[in-house]
Structures are given as structure tokens and as C-alpha cells.
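Heads up, one of the protein chains got dropped from this complex, but the rest are sitting where they should.
What follows is chain A.
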Amino acid sequence: MLCFLFAGIAFAQEKTISGTVTDSKGIPLPGVNIIVKNTNTGTQTDFDGLYTIKANRGAVLQFSYLGFENQEVVVADSNTIDIQLNASESVLEEVVITGQGSGIAKRKLSTTVDVLTADEVDKLPSNQIDQLLQSTTPSAQIRLSSGQPGTASIVRTRGPISASTSATPVVIVDGIRVDNLNSNPQLGIGTGGANVSALADIPVESIEKIEYIKGGAATTLYGADAANGVIQIITKKGTKGKPTITFESRVGIINATEDFLKYERTAEALFEPGLSLEYKLGLNGGNEKVTYNFSGSIYSDDSFNQLNEQVRRNLSFGLGAQVTDKLKYQGSFSYVGFEYNLDYNANTSFSRFSAFEGGGRGNLDELSDAQWQSELDRSNRIGETVDITSTVNRFTNSNKFTYEFSDSFDANLTVGIDSRDVVQQNYQTNAFQIAIGAINPGTTDQANLSRTLRKAFTLTSDLNFTYNASLENFDFVTIVGGQFFRTTDRQYFVNGSGGVDGTTDMGFYPTVTSDDFVLENANYGLYFLENIGIYDVAFLEFGGRLDQNTSAGKNSDPLLLPKVGITYNISDHDFYYDSGIREVVSSIKLRANYGEATNFAQPFSQDRTFNLNPYLGLPSFIFNNPGNDDLRSEIVKSTEFGVELGFFNNRLNFSGTRYQAITEDALFTPGAPPSSGQFNQVQNIGEIENKGWEFAFNADIIRTQDHNLSINASYNTNDNIVNSTGGAPAFNVGGFTVIGSWVEEGQSLGYLRGTAATPNGDGTYTFTPNTALGDTFAPNFGSFGLNYSYKNFNLFMTGDYQFGGKIVDLSFLLRHLRGVDNTGIPDDLVGTTNPFNYVNYFVFDNDFVKIRNIGASYSFGDKLAIFSDVTVGFTVTNPFNWTAGDFDPETTGSGIGAQNGFASGGFAYGTESAPRIYMTSLKFKF
């Protein structure tokens, strides 16, 4: 009994323990968290890795440090406990899949990749890929072009590299290319602006991580059209362990962003707060052989205005199976159903928003109450009859087979499809046409129904072999593979006219016309990649792709796209470990690479073709495309140099990259000489250069047991210039005739050009046609964010900014033309000449700083009843804006009208800004 008592006292006896925490090479680690397990007692190591803590004999000390594996030690007799922490494998060997053929450790790569993890994705309220990446990736410019549903952003990274395609990256889900058409389809329903996008319905359920590579050497292996970069979504395939079920509900209030309105009355007429509801159900689990992950969700909202509504339905399923010892299978399947309606926008007088804001209904501030009431009545009559709908059904399937011939040799086969159907419909009833004043009241036989079906189908297949070898101090990773993908884009358009109101049955329309459009392309290539590790500190990689596609002219040969890179992790040397520098500069990585990637021309644009137009019920021939047998892909040759630095045990991290990308044989479509009487032909005649710096910085400012605060910021520059147009005269690639986006030698791609007026000081003006009025691509941009947690509470913020570019405020131009707004225009100029002779007064800086998300969440852990975790969250999206002008420089929806066309984003006009959303979420896990 006594013994027991003594033993008990001894056992419970508190003592002071001290020691040093070092890494595997004996370097002291400052800031390591040490807690006595299952208590509130804790401390941290000092700058020399020393610590002191009080604990009872038998207690368990837990040592944790970011980037290292946790260790637990039982307190025994000794009062000194020295600990060596091992670097975490997951950090050391963080694997990058995208652009490598097979997974390769990030530290071996000379190229950069931005990664968004599952946790980061889960925190964000959005369910659109572009909005997830906005302000969370350090070096992408993602600009929301409209607040209308189904629309998406202009996405750019290292500047505009092509005049003939949009800057949208290739999007890949589990190795499978998916439709990424970020513009209205060729036969799409025109709403004036607010062009819809396939990016709006890319499956974003169950994301394990998103990798974003920015072109250049990183995309060489993708060849084809990957010069704009690649976004890969990797979905969850389940984790071993007991099944977990999660249920999450989100409720949001959607308010219009009214900051940029010219007239408050516009908001009164059109806006009204809406409600969003979302329910998500997840199931995850598995055993040694099979893992699975299921997620399903439904979402609906009725938007920030009177008209828009949207419904999304998602199902996704991921499976991992160890079929045999050697064969592993990973599959994923996702379905996205997306229905929404649109309002008329921007470049049509059917648009109430652009009519109000563009002065089309006069100066709203000056209307009497009675006049305004009459406007409101008219607006409501129109609003009730606008009927533009869109329904998307998308299925994506990926299948990946890995066969391990041996520990060092395996084969990967990926096969999958993406199938996306969109039906767009615009129903213009007699009532609608009467409401807008297009037809006489009383008309009953002029209803018009347009319907477009677009079927986009993509098949992707990739087979590669990976061989790992070691030879004393050299490691080799060899990847050889082949890839093909083919895309088919079929569009059918049918229009019924002369109908009565009340039916959307096309058969009921007396006059029906139809049209179709086909684009088909097959792209195939062989690739090879060798990564040689030298003493496990330096890595040399080289490889290339032999690329061919069916969109090339018959005289063009397959393209060989080489890449080469070198990476040097100086801080991995033993001598570096032994030196004192490491205590301050904890890691140094240098990297350099060169690589080529391409964009191919629109399929069939190489052919000389003729049109057979139906005309008055008979066929009629005429010339169409002039043809170009020498047409080939444009090649983007990128060189980059970079450094990654970590300070104070990587609590401060800095990354800097210098890049230069030259687009050779750039696909330009200059204006044919009018005397030819022929259409313009795309040709490989241009050269475009982009160069700039990318800096990213993050810091763990506070890292204690309870408090963690980290911040991140990035700053990027882009200097874009058209080196050559191959002798072709300047040509217009967007905007309007009097003030457009142009391509001209010596200027930035898509720069703004128009007639400028400069005062002579005596009341007269000098008018200079074709004046350069600024670059549409902001040459300076970046993002910033912070993340703070206190125990189970988390707070985060993300934002982005840009400056240095220019944009046209087209709504102002229209207001001025209509005589209701002369703000900032000299009195002695107004009325003396056509406003199109002084368009410089409508061009403004496109600078902005925007806070995109602020969110907070609290996790209750397992304290609540049957649940293993309950999390409540609150986010607000788009809460704060600061802009240089009085308008939103992002609302450029009207600029991406042509299928996959170039988007300069230089014209803000007539569409609503992305709304302000307040959302609460409640997540149960059990």
C-alpha cells in the first residue's frame, strides 16, 4: 500500500525538463511547439533550439514543427530530453503531376507551380474554378467580366501571348482535358455582353488540390494549345479508414455591388437582394484495397437582381483500387448540371442596365418622380418578359491505370472523356418586343424563339513509362510517353419566327431557320523527359515533345518542342547545413529553364473554302476563307530564372522569377487589303514578347500553440510588346471602330487606339488620329491574403490588385454621346466636333485593389453529440473595392464575343459587377 502510495506520488511528481530540438543534421530549430499532451501546458524552443517545460513523469511531450514530422516522448527519469525532428516526407517530396507526364518531386523542378490545397478550397465560398483561383494564386490575373450567372473571367498569367486565342489556360481534371471555352460559342445566343463560359461549370467538387502552371517549359509536354498554361484539378479518391460522412449547408445573401453605378436609380429599377442555398453531402472511406469518395451538392440562388436565377447540381465520385500487387486503378466521375437565366447586357439597346447607365433613358437624376415612375414601369414590363436561359449538362470521366513492373519502373495509362452539352434559348415574345418598343402594340404574330445546342466532346489519352534509377550520386527519372486528344465542337442553331406568345415548341413557329457549326481537331504527340539528380541537390531536366495536329496547313511539319531546366537546392548541401548562414537563410533554391509551347489556329482556318449561303430560298456560292497551306501553330519560347529563399527556418519565404516569353510565328489575322475583296486570313507572321518579374512572399508571423498568423503577398510585372506584325498594317482585335483594341508593331498587344484631342491653350485643339491611348493589360498586379487561427477559430482574407493599365469607360462615352454627361470634358471642346475625335477623355486607369473574400470559421471538434466535428463559418465575398475610376474596370464582358477570341478586356461597359455575397455555412462530420 505504501509502495503504491510512493509510487503514486513519484508518478505524479512534476519536474522540469529541458533540452534542445534539432533537425536531422543537428541544426537547432527555433519556434518548435512543445506541449504536454492532453493538457494546456506548452512552450516553444528559443533561437538556439533550447526549451524548458514542467511535466510529470510519465507524461507525453509532443514536439511539432511545420515541415517536420511530429514526435512524442514519454517523460522518464532524465531531466534532459534532446530531440531530433525529421523533415516531413510530404514537404520534401511534394509531388507535382501537372506538366510532368508522371509525378515528380517539386524540389526537383525548375518550373514553378501554384498549388491550392483542399483546405484552402474548402474555405472559399465559390463554386467556380476562376473564382477559386482569383486572389489565391500569386501570379494569375483573374478578372470577373460580369456579375451575370454563367459568365467567367478573363484569365491571364504572363501577359497576352497570342492575338488569335483567348488567354484561357487548358483545364484538366484528373489528367483529362475538359471544355474550357471562355467565350460565347460561334452560334451562341447574343445577349449584348456578359458572354457565357465553360469555366463556370467545370467540376469543382471533392478537390484534393489544384495545380496551376503558367506556360513555358512547364507546359511543353502538353504541346498543342498549352502555351497559356494549364490548370489541373485533382479530385479526392478516398482515404483509408472508417467512413466519414459530411453534411454541409450554406445560406447566403446576395447583394448587388452598387459602388460603380452612375445613377442610384439604376439600382432601384433593377436590383433586389437574393438568397442562395447550398447543401453538400460527402462520403469518404476505404480499406487497404479500395478507397472511395462521393460528393453531391445542390445549389440555387435568385441573384442580386430581379431577373437572374441559377441552379447547380453536382455529383462526383472518386475511386482508388489496388487491383493486384502491381496494378493500381484510380477513377473519377463527375456530373455538373447548371441552369441559369440571363438578362440582356451591354451592347444592345434591349439591355435595361446599359440603357440606364449609358444615358439611353436620359439623365436619371434629373427625371421627375412621375417620369421616373414611368421608366420604372417600362423597365418592369421588359424585365418580366426577358427570357434567356441556359442549361448545361457536363460529364467528366477519368481512368488512370498504373502498372508497377518493378520499384523503379512503371507505366501509366490515362483515358477519359469530357462531354458538355449546352442549350441556350432566347424567347422574344410579342409582349417583350412591344415592351421594348420594337413592334407596334397589339402585334401578336412576331414572337421569335432562338435555340442553340452546343455539344463539346473531348477525348484524352496518355500513356507513359517512368523509370527511376540511381547511380552512386546520381538519380535518374526518365519518362517517355505519348498523348493524344481530340475535341469536337458541334453547334446547332434554330430560330423560329412569326409565332404567337405562349409556346417554346419550335414546330409551332411558321418560319424556321437553322444553322450549324463544326470544329474538330485531333492533336497527338510523343514526349520525353529526363530528370537527373546530382548529389540530390542539383537537378538537370531536359525533354521535349513532337507535336502535330489536324489544324495545321498541309505544308507544315510536326513541331519539335524542346525543354531544358536546371535546379540547384544549395541549402541541401552538407556544408550549408554546417554553416551558420542557415540560421538566417534556411533554404536557397536556384532554378532556370527554357521551354516551348504552342497555340494552334482554329480548326479549318488553314483551308481555302467557299460558302454556300441560302439566299431567297436558293443556294448561292461565294468565297469564304482564302486559305493558308503553310499555317502552323504559333510557338511560345520561354526562358525563366528563379530563386526561392527561406528565412528563419522557412518562416519567411520568398520566391522571385524573371521570365521572358517570345511568341514566334504568332498567329495574326491582319486586315486583307480591301482591294483583294477577300476575307482576312490567319497567318504566322507576328512576334510577341512578354517579359516580367514574379515575386511571391509569405510569412508565418505568429506561430504558437494557439495562435497562428500568416500573410502572403505577390507582385508581378508584365511588359508586353508586339515586336513584329510581319509587315502587316495595324489591325483591330476588339472594341469599337472609333476606339478599339489594336495590334501594331512596337505597341502592347490589344492596346487602345483612337483619335485624341490635345488642347493648344487658346481654346483650340489638335486632333491626332490613331493615338496610342494605353495598354489594356495592367503591367503590375498581384494578390495578398492573411490567415489567422486561434485554437479552433480561423479568420482569412484574400484580395488582389492591379495598376498601370488603361480602360475605356464606354458607358460614359455613351452618356456623353447622348448629351447627359460631360464630366471632365473641356467646355470649349463639347459640341465643336464629333466626340469620337476626343476619345482620350473616355480612357481611364484600370487600377484597383479589391478584397475578394473575408471569412471566419469555428470548429467545435467532437464536443457536439454524435458528430466528430461541427464547423460553422461565415464569409463575405467582394466586400471592398478601391478603383481609380468611377466604374468597375473588371466588367468587360462585352469584350469576349467571338468564339475563343482574343480578349483585351479594355472596355468596361453595360454589365453588372460581381455581387457582394454574405454566406454562412454549417458543416457536420460524422
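To be clear about the criterion, a residue touches a chain if its C-beta (ideal position, glycine included) is under 8 Å from a C-beta of that chain, and two chains touch if they have at least 3 such contacts; residues count from 1.
We adopt the following convention: contacts and distances are computed from a predicted model.
A.B. asks: Absent chain per UniProt: "ABC transporter permease", "Transcriptional regulator", "Glutathione import ATP-binding protein GsiA" or "Tetratricopeptide repeat protein"?
C.D. replies: Spelling it out: the chain absent from the display is recorded in UniProt as "Tetratricopeptide repeat protein".
A.B. asks: Who touches the missing chain here, A:Thr550, A:Ser868 or A:Thr920?
C.D. replies: Considering all chains, including the one not shown, the answer is A:Thr550.
A.B. asks: Which is it among A:Ile436, A:Ala456 or A:Ile662 that touches the chain not included here?
C.D. replies: Only one listed residue reaches the unshown chain, and that is A:Ile436.
A.B. asks: Tell me which of A:Gln62, A:Gln84, A:Gln322 or A:Ser349 is the one touching the absent chain.
C.D. replies: Considering all chains, including the one not shown, the answer is A:Ser349.
A.B. asks: Thinking of the whole complex, not just what is shown, which of A:Tyr524, A:Phe697, A:Tyr751 or A:Phe887 touches the missing chain?
C.D. replies: A:Tyr524
A.B. asks: Check the options A:Gly26, A:Gly58, A:Pro510 or A:Gly746 and report the residue that touches the missing chain.
C.D. replies: In the complete complex, the chain left out is touched by residue A:Pro510.
A.B. asks: In the complete assembly, which of A:Thr41, A:Gln678 or A:Asn822 touches the absent chain?
C.D. replies: Residue touching the chain left out of view: A:Gln678.
A.B. asks: Tell me where the left-out chain touches chain A, residue by residue.
C.D. replies: 348-350, 355, 359-362, 403, 405, 433, 436-440, 446, 459, 484, 486, 497-498, 510-511, 513, 516, 518, 520-522, 524, 550, 603-604, 607-616, 618-625, 671-678, 728-732, 736-738, 769-770, 818-820, 834, 836
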